[in-house]
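With one protein chain removed, the remaining protein chains of the complex are shown where they sit.
And then chain A:
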Amino acid sequence: MALRAVRSMRSAACSLRAASAPAAPCLPRPWGLRAGAVRTLRTGSALLSVRKFTDKHEWITTENGIGTVGISNFAQEALGDVVYCSLPEVGTKLNKQEEFGALESVKAASELYSPLSGEVTEINEALAENPGLVNKSCYEDGKLSLELFQRIIATVNIPRF
């Protein structure tokens, strides 16, 4: 499911974002997307990032200690039209698996859980005015936030769909 979702994106390769450059141009991934690519574990200080998914359908890409978080295509389809995004304040400290916000769609409030520990350094302000971006572009314009991690966690659970 996740692999099909990644392939269906217009700019599937683009996932690298620095904290200070909100509109960085898309860079192609050096490795091709093939069955099993999403399951590869990158350990140590990853300079190039791969999108990692939790079993609750949040994704994260990390670069130099800064991570970007969003929800998967599977999740946004299951939710339906998102009408509100409740995100934490910049500066909030989060623990792994801690609830950090919610997405509302068709009268349902779905909780969001942090895939990693760290401090929120930026949130996607566009989602306040335009929560539908989560549906239209869950890996790009509809991503939820950026987080700075005080420690790089070496391994992350890769999902089974």
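Brief remarks follow.
Here is the rule we use: a contact is a pair of C-beta atoms (placed from the backbone, for glycine too) under 8 Å apart; a residue touches a chain by one contact, two chains touch by 3 or more; residues count from 1.
Convention: contacts and distances are computed from a predicted model.
In the listed set "TFIIH/NER complex subunit", "AP-4 complex subunit epsilon", "General transcription factor IIH subunit" or "BPL/LPL catalytic domain-containing protein", the entry agreeing with the UniProt name of the missing subunit chain is "BPL/LPL catalytic domain-containing protein". Across A:Asn64, A:Ser86 or A:Ser137, the single residue that touches the chain missing here is A:Ser86.
Annotation for chain A: contacts to the undisplayed chain at residues 56, 83-84, 86, 97, 102, 104-111, 113, 128-129.
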